[in-house]
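Structure provided below as structure tokens; questions to follow.
A single protein chain has been removed from this complex, and every other one stays in its place.
Just so it is clear, A, B and C label the chains in written order, and each chain counts residues from 1 on its own.
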Amino acid sequence: MSGLALIFRRELALSWAGGGGPFLALGFYIAMASLLPLALGADPARMASVAPGFAWLVLALASLLSLERMFERDFEDGALDLIALGPAPLEMTALAKGLAQWIAIAAPLALLAPLIVTALGAPMRLAPIVVICGLVGGLSFCFLGGVGAALSLGSRRGGVLIALIVLPLFTPPVIFGAGAIEAFGVGLDWRTPLLLLSAYSLAAVALCPFAMAAAARNAIS
Amino acid sequence: MISAVSIEGLGVARGDRPLITGFNLALEAGEAVALAGRNGAGKTSLLRAIAGLIRPSGGRVVFRSGDAEIPPEDAIARDAHLIGHQDGLKLSRSAWDEVLFQVLWSGGTAASARSACARLGLTNLLGLQVRKLSAGQRRRLALARLAASPRSLWLLDEPLAPLDRDQRAVVGELMAEHLAGGGLILAAAHDPLPVTARPVEIGG
Amino acid sequence: MFDFDAGRYAIFVWPAYAVTGLVLAVLILDTLLRARRWRRAAEAAKTLRPEGDTPQ
Partner (left out) sequence: MFQALVNPDRFMAFSRWAAPLLGVIALVLAAAGLVLDFQAPPDYQQGYTVHIMFIHVPAAFMSEFVYACLGVASFLSLVFRHALATAAARAAAPLGAGFTLLALITGSLWGRPTWGTWWVWDPRLTSVLVLFLFYIGYMALEAAVEDEAKAARAAAILALVGLINLPIVHYSVVWWNSLHQGSSLLRAGGPAMPAVYLAPLLLMVFAYMAGFGALWLVRIRGEVWRRRAAVLAMRAVA
């Protein structure tokens, strides 16, 4: 079995099982969504207009939640040394970690998102675009988040530091994702923003592993 | 297949502080070297520099197979074990899952992993969570890949520390077999190794 | 010669210049003080251990 498949199976098992797997992020998502009407008042018209943008932003935040575990645990218990000296280069391992994070955290969030959006008052027909943006955008959030997680190794303030590093980088996916959802809702051209989001996500999947691997090597040196 | 390692003028620093400068060592097939030196002298950093995890501040490490030189990354990634102070085991996973990953990752098979665990007396522990194992048991889990995955160069950092007397004997046998088979061992240890080894002082 | 009559925009133009002056001053001061502090530290460390004499 190739190195990549081996490390990917391990990462998936670790992301899915460890620390409640996706339920942590899903729980956070539901909690935030329930607080929105309490904060903005339950006026349906206002909620309907805010719901898509809000649901998309909170999906991005929720994917930050379990990022810390991505590299931190392997770094602390010494597994990163073993992984760095294995059949697959660290870049492959970083790719596997990003994909495992996407499957275990981002995909479930993307599947929950339409429920959240309609529950908050957005029209039901938004559901498909929200799922697609959730899945495509989730790649950007996971891989950019992975870069933040790897860079913050060796600092004790992981969680907040990762958010501070990564959120500015979320600007393009947040804009394109929210733009696609909103355009779809009002019948404007939603294909362009979706294509831009996909382009950004694919670039993230292709380039971020190099940054993650460089950061990991820096941390264990 | 590494048959010789020659370290030429190696320099290792931690931050700005030079730990080791101009270190030379030639290691041939079937030979073991015990690195000795007070704590903080740089034994661990030296092993990590040889393994390519740390960038040396000077000099180089040459790996040879016969008389052909192997590029360091390939040599280490395919043909070297590095066992550090930490065992690299996930506490929440079962012993078998972890040892299987470590063995497969270093080129062994499920069968060789099982036989290595049997050899180290771990068979009845494999179902337990790593969290429930003692330090000695965890160290033996980490050492299992030495027996299960055939790699010529063993870089060991205090390998026997948490083991009791007869467990050390088993590891001693593994080392002897490895040397007999043309393997190389470079180990940092305070107490003497269970095999005859050439002592080398670090940071004297 | 100079037209300083900002009229009703005065409360926007002059604060803008004031803030610019302030922030630039902070940058300049911080830079100079930091450089001087580290220069003194370097010179102090050098006199502590003049070249060639290595304390055992």
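Simple rule for what comes next: a residue touches a chain if its C-beta (ideal position, glycine included) is under 8 Å from a C-beta of that chain, and two chains touch if they have at least 3 such contacts.
As the structure is a computational prediction, the values presented were derived from the model and not from experiment.
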{"item": "Contact list for the unshown chain, restricted to visible chains", "value": "A, B, C"}
{"item": "Among A:I30, A:L111, A:V205 or A:A219, the residue in touch with the chain that has been omitted", "value": "A:A219"}
{"item": "Residues of subunit A (touch criterion as defined above) contacting the omitted chain", "value": "147, 151-157, 161, 164-169, 171-172, 175-176, 179, 182-183, 193, 196, 200, 207, 211, 214-215, 218-219, 221"}
{"item": "Touch list for subunit B against the chain that is not drawn", "value": "15-17"}
{"item": "Where the unshown chain meets subunit C, residue by residue", "value": "1-7, 9-10, 12-13, 15-17, 19-20, 23-24, 26-28, 30-32, 34-35, 37-39, 41-42, 44-46, 48-49, 55"}
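Convention: only the chains that are shown with their structure count from here on.
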{"item": "Arrangement of touching chains [line / ring / star / complete / other]", "value": "other"}
{"item": "Computed distance of Cα centres, subunit B from subunit A, in Å", "value": "37"}
{"item": "CA centroid of subunit A to CA centroid of subunit C, Å", "value": "41"}
{"item": "Interface residues, subunit A side, partner subunit B - complex", "value": "1, 3, 6-7, 10, 13-14, 17-18, 73-74, 77-87, 217, 220-221"}
{"item": "Subunit A-touching residues of subunit B, taken from the complex the two chains share", "value": "48, 51-55, 76-78, 80, 82, 84-93, 97, 101-102, 104-107"}
